[in-house]
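Removed: one protein chain of the complex. Kept in place: all other protein chains.
Letters A and B mark the chains in the order given here, with residues in each chain numbered from 1 onward.
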Amino acid sequence: MVRIEGLERILREHPFFEGLSADYQDLFAGCAANERFEAGGFVGREGEPANKFYLVRHGIVALEYAVPARPPLVLETLEEGDVFGWSWMVPPHTWAFDVRAMTLVRLISLDAECLRGKFESDHRLGYELFRRFVPVVAKRLAAARMRLLDMYDSPK
Amino acid sequence: MSVTAAADPMLPEPFGILRKRRELSDTFTLELSPLHGGGTFAFRPGQFNMLYVFGVGEIPISISGDPEDDGPLVHTIRAVGTVSGALRDMEAGDVIGVRGPFGSAWPVEEAEGRDVVLVTGGVGLAPMRPVIHHLLAHRQRYGKLLILYGARTPEDVLFRKQLEQWRSRFDMFVDVTVDRATGKWRGRVGVVTKLIARAGFDPHDAAAFVCGPEVMMRFSVQALNERGVADERIHLSMERNMKCAVGFCGHCQFGGQFVCKDGPVFRFDAIRDIFSVWEV
Partner (left out) sequence: MSRPVATADVRTIDREGLDALIRALGAQGRRVIGPVLRDGAIVTGPVTSVDDLPAGVVDHQEAGGYHLEGQGNGALFHHGVGPHTWKRYLYPPVRTLWTARRVRRGFETTPNAEPTPRQAFLGVRGCDLAALSALDRVLRDGPYADPCYAACRAEALVIAVNCTRPGGTCFCVSMGGGPKVAAGYDLALTELPGEDRHVLLVEAGSEAGAALLAGLPSEPADRAALAAAEARLAEAVDSMGRDMIPDVAQVLRDGLTSGHWDDVARRCLSCANCTLVCPTCFCSTVEDVTDLTGGEARRERRWDSCFTLDFSYIHGGHIRRGGDSRYRQWITHKLAHWHDQFGTSGCTGCGRCITWCPVGIDITEEAKAIKNREGRT
């Protein structure tokens, strides 16, 4: 028998929400939805309104820049356990790059409008989210810096 | 019978180039055989030879072949300087000088019974290949076997076919990432340390062997530590200027160690105090 998993359970088991109280898990679940993208599909496009963030459940997504006359430049690939999309927190709330499914991708999306409303009435909920987001941003920044070193480059 | 360092350790033995294979735009592999016989070149995974080009000079290069194969001596070389450039310009039939093998080896016996994580970057995969051969030849002695490999771009992925063969095996895990890629690359894009963070192994009982650019090894050790791998179970392969390979010339000193004879493979806790100190 196949049991369809509830969003609450998926959120609870995702490392991003580790240690979150059951009440808050329910609050987040209230703004969450399952999404599915076929390989090649766009989750977000540069410049478009960013009103969600995503937890990757399955598959690989690429963060990429479209470059004229060249194939898109992949900035980073993300997969199961990763989180992406903080443009909804930062004005002007538009996607900073394209996000494309490289394989079949299953995501949980969290709706920004829905969350903002809840944060206004419960700042602690906002804190719980931000303290999870900041390390993600810091890690991503550290990785970007590491790649700026171009450490495998052949010496000139 | 094995070829060992001659009575005069500074005297190179002539070896003929049997085959030369282009690996990457600046990287190639030489298969070598001693000109005057001498049978199999015995070495331990992680050791290196000094390769001499007549009248041009000599450089240290890790051995990249299978230690249990009685075939030719194999070196994979990136052309980055005068001597490596001269080696790149050589062809099958040409003769070069070889001194060695020198240096310490990856502790493959110590790692028995454990998961083994090989973290490599760039052309650092070449010195790692003998240990991969060894681990696969004695697969049952080890737990999980993982190769985590980072390269600059998809075009810089070394031993691509071999990596694919290894990846297709059910008894090992191969993960490759590149720092940057265009849309044609279907694999991962990101730093090699991210592979460490998500790889499936037992951090409390795994042996980690790290080989790549020094800065990459620095970040890799941090990522391994974050996973819970203790310094005593991390080994890495260092690189320094070398003129003699036998501890006379002093060039390869790294703190109280000589990279040529105490290394190139070091247990991390032996060099931890100086690893992050500037200009050691």
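As a convention for this text, a residue touches a chain if its C-beta (ideal position, glycine included) is under 8 Å from a C-beta of that chain, and two chains touch if they have at least 3 such contacts.
From a predicted model like this one, the values you see are computed outputs, not experimental measurements.
A.B. asks: Return the single residue from B:37, B:55 or B:200 that touches the missing chain.
C.D. replies: Touches the omitted chain: B:55.
A.B. asks: Over the whole complex, note the residues of chain B touching the chain we left out.
C.D. replies: Residue positions of chain B that touch the missing chain: 5, 7-12, 14, 16, 35, 52, 54-58, 80-81, 84, 95, 97, 239-241, 243-244, 246-251, 253, 255-258, 261, 273-274, 277-280.
Everything that follows uses one rule, which is that only the chains that are shown with their structure count from here on.
A.B. asks: What part of chain A is in contact with chain B in the complex they form?
C.D. replies: Within the complex, chain A contacts chain B at residues 60, 62, 64, 70-77, 79, 81, 102, 143, 146-147, 149-155.
A.B. asks: State the interface residues of chain B toward chain A in the complex, per the touch definition above.
C.D. replies: Its residues touching chain A are 26, 78, 80, 121-123, 150-152, 156, 177, 179-191, 193-194, 198, 212-213, 215-216, 219.
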